[in-house]
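The structure under discussion is supplied below as structure tokens; questions concerning it will follow.
The complex appears here minus one protein chain, its other protein chains still in place.
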Amino acid sequence: MPDVDTGHRITGTVNGAAYDEVVDDRMTLADFLREKLRLTGTHLGCEHGVCGACTVIVDGAASRSCLMLAVQADGTEIETVEVLAEDGELNRLQAAFKKNHALQCGFCTSGFLMSVTAAMREGAIRDEGHAREVLSGNICRCTGYTGLVKAVLEAGE
Amino acid sequence: MKPGQFTYHAPRELGEALELLQEFGDEAKVLAGGQSLMPMLNFRLARVDHLVDINRLGGRLGEPRFDAGTITIPALVRQRQLERSEETARVLPVLTEALRQVAHPQIRNRGTICGSLAHADPAAELPSVLSVLDATFTLVSARGTRTVAAADFFLFHLTTVLEPDEILLEVSVRRPPPNQFSAFREFATRRGDFALAGVAALCEVDGDGVVTECRIAAAGVAPVPQRLRAVEGLVTGSRLGETSASEIADAARAEVEPTSDIHASATYRSRLTGVLVNRALVDIRTKQEAAHA
Amino acid sequence: MTTMIGTSVPRREDERLLTGRGRYLDDLDLPDALAAAFLRSSNAHARILQIDLSAARELPGVIAVFSGADLAEIQKPLAPKVLHPQLKDFPRLPMPPGELHYVGEPVAVVIAETRYIAEDALELIDVDYEVLPAVASTAAALEPGGPLAHSDAESNVAVLLTQSAGNTAEALRTAPNRLSEEFFVMRGGGHSMEPRAVAARYEPATGQLTIWDTTQSPHYARQQLSVIYEMAEDDIRVIAPPDVGGGFGPKAQFYGEEVVIPWVAKKLRRPVKWVEDRQENFVSAMMERSQTHRIEVGFDDDGMLLAVKDVIEHDQGAYCAGLQVPSITTATVPGPYRIPNIEIELRACYTNMVPTSSVRGAGRPQAVFAMERMMDRVAEHLGLDPAEVRFRNLIQADEFPYKVGITFRDGSPLTYDSGDFPRLLEGTLDRLGYAEARAEQAKLRAEGRYIGIGIAAYVEGCGLGPYEGAKVRLTNTGRVLVTLAAAGQGQGYETVYAQIASDGLGIDMDHIDVLTGDTSRIPFGQGTFASRITATAGPAVLDAAQQMRVRLVDTAANLLGCDPAEITFTGDRASLNGDLEKSLSLLEIARVANIGKHGITLPVGISAGLETSSYFAPERAAYASGAHAAMVEVDPETGGIEILKYVIGHDCGNVINPKLVDGQVLGGFAHGLGNAMYEEAAYDAEGQPQATSYLDYSLVSAAEVPTVELFHIHSPSPLNPLGVKGAGEGGTIPAPATIANAVEDALRPLGARVNRAPVTPARIVEAIHGDEQALAEVRGS
Partner (left out) sequence: MLIENSFDVDADPDRVFAFLQDAHNVAACFPGAELTEDLGNDSYRGKVKIKVGPVTAAYTGVAEVVERDAVKRVAVLRAVGKDAKGAGTAKATAMMRVTATLSGSSVSLSTDLTISGKLAQFGRGIMADVSGRMVGELATKARELIEEGEPGVAAPAAVAVEAPPMRAASILRTVLSGFFKRLLGRLRNRKTRQAG
């Protein structure tokens, strides 16, 4: 629904698909993804950059979509959790999450997947300490992280 | 937690940005990485009428420069970019060390060095580090350019000498001589949290191992990064390790006057400052010994 | 077919959650929905003198703004869940038009086109408050002549209760040794990653109100709304969405927002959605924990407990949402120990802070903290090993059912149903390598390092009544549908109850679906709380599934012309002894017994309508148990704690899905670790909350939680046919006590005392240095 402002036209890609939308000055990237593009896999848990539930990948870098404005995404390539599955099958990381019970309520899961995806592209996850460091920018209240650590070690080697 | 209304500007040229800031003055705020400003806007603690996003100024402002005598970090260099730069790790290891302790990678991916300095949170890592590096801050506005020493840049919580129409264009430090060793230590309750206290320390050591120059700054214990002059005085002129740890700790504790809050008492923070100063100096000594081994 | 119960079946929920296709409340596509935002009191205690909504109403994009007075028809008390005849109750109104009692209490609601605009409008509401003196601690609340949390109260006392067995005063008087201490456990929150949310749509044509609510207890919400709205329950449909992002207790409570939002949707004839943001969550979702325990223990020279007296000050917050938490605390103090004389006195009082109710652990961590800290002190006093003192006092495996002598929160005598506490503690210590750890501690201590070992054991009342129900139906598409009243928040109900149903039916899980949390699909239910669902809904599902098997078998045998005993299931086919030539699919059975042929008489012997239901009401609570042990190193300079080793021994009876039970325990442990070391919902003396963001309130990340060695023993509960007990809270309960015991043990050479949870670096250093002033500074801030 429109804000009272006239807005900015922005274009770019999300998960490889081009979009061309008009957004209000103050709309956050997270709200843009969720409300305009209806990509509701990205969740809002704290809206101040700590919990990490809204993490998406912007031009290759894991970023908090609650701390970016939609208009700042103009011209960028964004990846969200919806891009991860390959031909309808869970990808290696997703499958490792499932196998190791790395999720319960699932609300934080998308953010974890995107943070770990970005980290894995930077290089292999070497050991448990490294895995915990990679995971430490996201909060999960359900699992106690045991399954997450296992999943990351399994998928990230 | 949605930000209040503002008008967003995305100038493509520096001049355009400066004109906007001049036009809107106090009603405008510069948006760089946004990792401190955006939460405040979402909380509606911060209010702006005009948000001047400098991210599209791009190019030159996004690349650190490693010149013969000086290392310059322009406004749009991201924290993560510098953290992962091998050149930085080689010439300014203390910066790399400190950057690794700033929040989390997802924040550092967007957060800029200059943005953190301009935001001037006294518990943040970078202001104290740039203080001991004796950095020079270059401030630019439509009125012209000026440089400010680190010691003069920070005024209070979230407050610097930056006028409303100014941008922190870049921060530069002299290329450290080979006999300079530095360290950053902080202690936070939880990884990524604001430190209960932090210490950046730097020593220059002569051929006999005597400290000829020492700069130490504490974070999180005052409204600005606080240089610990008395401790510096104690360390300078002697070999590292010669002055007793308790003497140094006492001096550090005496020099700071933190505020108590829900996370820790002032007494604890003072004590912690002393502990961290000593640990940073031990790190420095270890590095010095490694260099001479 | 193999047995599904006891198998770590992968979760059915995961696929959608991992691909971003979860269906949380905020993901609901409700065309034309409006956004809501609440104006909340910024004062801990104040009276609304005047409220001006005009500027807010005029803002473009704003549809409506209501104050509490504007919605006078729904300002009815939200009843406490657990009452007591002596409780002095103050009405908790959905959006009070008069006196306000905590920062965060709803004052007005804005309905607008977007949440952005709604929040703009909040800034335009002008309220004149008369600020009243506030009460921000139990000590202040119980101070004679101090301010009153409710200005029309005579005192801040909610209830004074005493539970006792034996003659504690006399036993203490004559005990050879006596120790007493005061312990404090800090407030903390649930902090589900998804905050609360409510959406509602009114259908004028049918007069029905559909409400989506992140509640743990949809039937409870419907019943409350039916009373407040004066509408028939059948006209109110409360749906907990298929995916809810964590509950942990606060979502089991019933709040003013849940009353206001549907009512406004009805008034405006437009769907309305309210999604709590984190800032609101910090000041309005119920919290728990803050209690002060003054505990005195009498014991003989061998360390045998003779008497325990505990005086508990419980912070009820601004209103009584129920006495469940302090009631549970009083019953949890004795734990796994034989205590011949026990007296527990509860002083629950009102303060001007967010009301308290259950948060994962629910009153138990505090009791275990007090009791287990004292067990260590007893050992220290006598120069005995703390593990040895515990072993000497443990209730033995042959003593069940064991009557403690006092009453549990469910109203029944506190009677432990089953367990093996010595084996649990032994196993825990073995896995820690207790003897080696003590040797290592001595060695490192000599090197000037501060290593500590902490142990804590507990007994957890769970699986509470009154009942929970399930329906099993063969759908007309030939699948088996299990419907539960309980709503899940990530526990994996779709998987677990399909496992149980599969065993009950003898039909493969693939043909079974599970639906939860929708009041229109099953008439009665209670909700997910108090680690009760597996022990109540589990048996109900099993029974309904077994009934359904009988019906399916009878129908198939009738149609195949054989004896029911000859029927077996293969996939979705019922066959004569596995002969697929003589078989019927579930769909074919449904066609006969459910769909039928219009106007044609059913075949002889076929009973119509393949649906069964069952409600299971446990006779009384079941009792899970556990023991934790930790080895830590403390840095006495910074106060930093490093957990070197952590072992959890857990006994929740039989388990349905071991992997999911492990997940519950380990997740609970992370929460407990937060209570042990990090989480503090601090308030200042004026009742202003001081930790209202994750910058000031620390939730543990993967970097803080250590690797845990978890093992189980299984003492089946005799109280339900599955032999199960609750598993959701055991990880949380003893963690603060374990860490505090370990830290004090590490610091024993320095004589530092740990009397408070969480144990933070600053407090450790201050305890070492005996900084009374510094401690006062922190307390006062």
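Should a chain be cited, it is by its letter among A, B and C, assigned in written order, with residues numbered from 1 in that chain.
FYI, a residue touches a chain if its C-beta (ideal position, glycine included) is under 8 Å from a C-beta of that chain, and two chains touch if they have at least 3 such contacts.
Model, not experiment: these values are computed from the prediction.
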| item | value |
| --- | --- |
| For the chain not depicted, the shown chains it touches | B, C |
| Listed residues C:103, C:118 or C:699, member touching the removed chain | C:103 |
| Residue in contact with the excluded chain [from C:345, C:508 or C:684] | C:684 |
| Of B:120, B:135, B:173 or B:272, the residue in touch with the unshown chain | B:120 |
| Touch with the omitted chain, as defined above, among C:129, C:391, C:467 or C:711 | C:129 |
| Chain C residues touching the omitted chain (full complex) | 39, 42-44, 103, 122-127, 129, 131, 283, 682, 684, 686, 688-693, 695-696, 781 |
| Residue ranges of chain B at the interface with the undisplayed chain | 29, 37, 40-41, 43-48, 119-120, 123, 155-161, 194, 223, 259-263 |
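By our rule, only the chains that are shown with their structure count from here on.
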| item | value |
| --- | --- |
| Which of A-C and A-B has more C-beta pairs touching across its chains | A-C |
| Centre-to-centre distance between chain C and chain B (centres being mean Cα positions), rounded to whole Å | 43 |
| Set of chain A residues in contact with two or more other chains | 3-4, 26, 47-48, 50, 136-137 |
| Touching two or more other chains - residues of chain B | 1-5, 39, 43, 191-192 |
| Complex contacts: residues of chain A adjacent to chain B | 3-5, 8, 25-26, 28, 31, 47-50, 52, 55, 61-64, 66-69, 71-72, 74, 115, 118-119, 134, 136-137 |
| Interface residues, chain C side, partner chain A - complex | 10-11, 13-15, 17-22, 24, 26-27, 29, 60-61, 113-114, 116-117, 191-195, 243-246, 248, 277-279, 489-492, 659-660, 662-663, 666-671, 693-695, 699, 701-703, 705, 707-708, 731 |
| Touching residues on chain B, where the partner in the complex is chain A | 1-8, 10, 34-35, 38-39, 41-43, 51, 53, 55, 80, 103-107, 109-110, 191-192 |
